[in-house]
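I'd like to ask you about the structure that follows.
Every protein chain except one is present and positioned as in the full complex.
Labels run A, B and C following the written order; every chain starts at residue 1.
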Amino acid sequence: MKVVELRGFGLENLAVAERPAPKPGIGQVLLKMRAWSLNYRDLMVVKGQYNPKLKFPFVPLSDGVGEVAEVGAGVTRVKPGQRVAGTFMQGWIAGDLTEAKAKTGLGGGPEGVLAEQVVLDADGVTTVPEHLTDEEAATLPCAALTAWNALVTHGNVTAGDTVLVQGTGGVSLFALQFARLHGAKVIATSSSDQKLERVKSLGAAEGINYKQEPEWGEKARTLSGLGVDHVVEVGGAGTLAQSLRGVRVGGTISLIGVLSGVGQANPLPILMKQVRLQGIFVGSREMFEAMNRAVALHRLRPVVDRVFGFSEIRPALEHMQQGAHFGKICLRWT
Amino acid sequence: MKVVELRGFGLENLAVAERPAPKPGIGQVLLKMRAWSLNYRDLMVVKGQYNPKLKFPFVPLSDGVGEVAEVGAGVTRVKPGQRVAGTFMQGWIAGDLTEAKAKTGLGGGPEGVLAEQVVLDADGVTTVPEHLTDEEAATLPCAALTAWNALVTHGNVTAGDTVLVQGTGGVSLFALQFARLHGAKVIATSSSDQKLERVKSLGAAEGINYKQEPEWGEKARTLSGLGVDHVVEVGGAGTLAQSLRGVRVGGTISLIGVLSGVGQANPLPILMKQVRLQGIFVGSREMFEAMNRAVALHRLRPVVDRVFGFSEIRPALEHMQQGAHFGKICLRWT
Amino acid sequence: MKVVELRGFGLENLAVAERPAPKPGIGQVLLKMRAWSLNYRDLMVVKGQYNPKLKFPFVPLSDGVGEVAEVGAGVTRVKPGQRVAGTFMQGWIAGDLTEAKAKTGLGGGPEGVLAEQVVLDADGVTTVPEHLTDEEAATLPCAALTAWNALVTHGNVTAGDTVLVQGTGGVSLFALQFARLHGAKVIATSSSDQKLERVKSLGAAEGINYKQEPEWGEKARTLSGLGVDHVVEVGGAGTLAQSLRGVRVGGTISLIGVLSGVGQANPLPILMKQVRLQGIFVGSREMFEAMNRAVALHRLRPVVDRVFGFSEIRPALEHMQQGAHFGKICLRWT
Partner (left out) sequence: MKVVELRGFGLENLAVAERPAPKPGIGQVLLKMRAWSLNYRDLMVVKGQYNPKLKFPFVPLSDGVGEVAEVGAGVTRVKPGQRVAGTFMQGWIAGDLTEAKAKTGLGGGPEGVLAEQVVLDADGVTTVPEHLTDEEAATLPCAALTAWNALVTHGNVTAGDTVLVQGTGGVSLFALQFARLHGAKVIATSSSDQKLERVKSLGAAEGINYKQEPEWGEKARTLSGLGVDHVVEVGGAGTLAQSLRGVRVGGTISLIGVLSGVGQANPLPILMKQVRLQGIFVGSREMFEAMNRAVALHRLRPVVDRVFGFSEIRPALEHMQQGAHFGKICLRWT
């Protein structure tokens, strides 16, 4: 079967290779893969910025959707023919995150899913909403679940709240959509007025062009009255300082990414405004299932920027690196 | 000024009377009243089923909206000209309910607000969303806030959840609306197919005619898959037993009313399904303000069944007693 | 190997039998059992009051401790030689209770553990604190975990709180001990002054003889000032009505048992006092592990009433039925 291997750090070291078809062991399932989505983490992994101890050759990517082709001994949760996504952390089924569970993230330490066939734990997959295309479904395991965990599981977003999302990457657009599902008002930032128009068409009430408004935190604060209730902080130069400016007293900042770093923020406002800065690291399978229920009920459609072919992983990652995308970048088997 | 007095238990003992115009004391405000709404509790009060120790003559009703006419010494929170509603419990500003706060419910022990002019604590009023008529605004203090407290503050309703509401009284319709605001799916019950059509037009996904389906709890369970996540239990003969049938393992039943009693329910399912049965007694002013923010953002409109005049309190209560209403019954000053 | 079988409902239908030694399958472990403890549920099971559809012969009992003798394919969590307890619900590892998880309770639907050797899921066992004897450790899976879930996981008991426990059965004494660990004040009830002396020596601040004080709920209310913060309701004739009398506005009643029924309680106080009536059905393995950590840190010792031999299950259950015990009734292999 075909597989994409990283043979050393750097985009140039990605190559399509052949490996023997895997067999599902006890409690495992074999998936015939159909689609994948990229996360910024995948780019960091490939460039050696995520896990410097990676062993080569290494199959990248955490997010993929496929059809169950075969189940191993003792498996009753799923059956052949079902369309499922793998969970980001194979070991985080339910409950709180632990160190042991955190080490099971696909495509970061354990190998990922960018292969024709993949073996996963039967407990580490979940069916996906039927109305979604394969590519749309492939956007759920990391980006969507991170936004859900931030705003819903941990953030308890409520109708009437104001949520600030940064930029137009996958997590930010899912945060916008989930905030809207719960009746919250969304303020979005971008460096492009054109993208701000698009986020408004997705339901954002306000857009701030952070190039034109370097003090966008203050602007968000003003737009929201007493400060925003939740910030979904994806990171970038100096973003945390602005987020602390924008958030209300007693508000929450979900730290879900660090992209190019969040800059050196003075922690004093965390104390003086009694802010909760909550790290978010994707989520459990039970959260995934709760999210899927909401996605299915509302027939919510993830925003897909562009779909590449399986073997086009390198141009796909380069596309991500350019940062001009709006929503999720996906791959498709054929 | 004019005031409605209850001079003994019974609808026939309600009468319009004259009293001297009141003056706001220290920390108080004087409201010139414009509209009121009725709750089932008001009917119980009048009939002597709520507080047998009531002192006559007694001014009934908890819910009213008026204009601030004058403020007493030391008042800075509100100013003359503002349109405000009184809070149900004058002493419950924020935090958890306590026995002392619970004793400050208007129109139950302390006199109520069915008068031309009313003096309230400055801390016991809140401005109301501008898009609402006076009658609509008058529906918020008890019924709307009870539904908000049940589903949002205590119930943490989330997109994708299923909520079961009973009948078409004020709390049930607000629960429907607030559940929808948060992306939940609503199943409603009624004895009338015509009313079920109306709740569907308000956003309910399913309606169950409990006359035709005496096992409506089981029906709700089936419609929801694994059982409903939240039940807003308003009470009635045998309703709790059905609610326990319909609720999922680990679900919540908010007990917000007892109407004609909830019947004798076997408590075993509470244990075996690890159900949370949560009593809800209206809510605090801070909850009221959070609710208003959501109502204003979504320009949500309360469902008003019928509007009577100030002096028509008796026919208004009789209308409620007949139980054929859909939504809130209101009164208007002129 | 030896096993106790129930061959029909009734204590007289318990018999020691021989069965072939079991082998651990994929993902399972084989335990050589050392000790067991009884819960009231076991008595109900045997008498046909718990699950009328039981299939005979049936091995009873949910709670047991043994040594891992062998592990099946794919098992890495535990290894031979470790002393472990089975979890009450084999399928409730973490997260919230679901219907599927609730069906996996040992000795209720699935067979129990009163056998010389037992096969359990590798995920369905946990090591137990070293300072405990086998019998003491055997008291943890159901009674201790129920008390922990009620007061700690769901109840969030806090120093300065007042907790009311009923009687001197296993759950009540664990509730007393866990409440004390968290700095709460405990009021205990019993029909015996002698037992009240014993609960005081375990740390209860106050004891109420409910035979002498039929209005013990009112008494508890008075002793606590504004009402007790938590009641651990184990059930009995009319207990819930008294618990509702004793609990403070905004307090919690954990419904953990129904023993001889909790009587017909008027639900009005649940509403008027905004009480949370929380059903508790044992707990998850992650809760069990958190509890073990506390038990180990404080070298807490469960209260064992009496220890019978393996084959003395019938006299042991009869001893429970008489209701004169104080703490847990246990069995030991030899």
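One rule holds in what follows: a contact is a pair of C-beta atoms (placed from the backbone, for glycine too) under 8 Å apart; a residue touches a chain by one contact, two chains touch by 3 or more.
In this text, all values refer to a predicted model and were calculated from it rather than measured experimentally.
Trainee: Among A:P24, A:G217, A:G257 or A:G327, which one touches the chain that has been omitted from the display?
Mentor: Only one of A:P24, A:G217, A:G257 or A:G327 touches the chain omitted from view, namely A:G257.
Trainee: Return the single residue from C:L97, C:V152 or C:C330 that touches the missing chain.
Mentor: Here the residue in touch with the unshown chain is C:V152.
Trainee: Could you please point out the subunit A residues that touch the chain left off the display?
Mentor: Subunit A touches the chain not shown through residues 96-99, 101-102, 226-227, 240, 248-250, 255-258, 262, 264-265, 267-281.
Trainee: Mind listing the subunit B residues that contact the chain we can't see here?
Mentor: Listed in rising order, the touching residues are 25-27, 73-74, 93-96, 284, 286.
Trainee: Which residue numbers on subunit C touch the omitted chain?
Mentor: Within subunit C, the residues that touch the unshown chain are 152, 156, 158-160, 178, 181-183, 185, 290-291, 293-298.
Rule of thumb we're sticking to: only the chains that are shown with their structure count from here on.
Trainee: For subunit A and subunit B, let me know how many angstrom lie between their CA-based centres, rounded off.
Mentor: Their C-alpha centroids are separated by 41 Å.
Trainee: Two or more other chains touching the same residue: where does that happen in subunit A?
Mentor: None at all.
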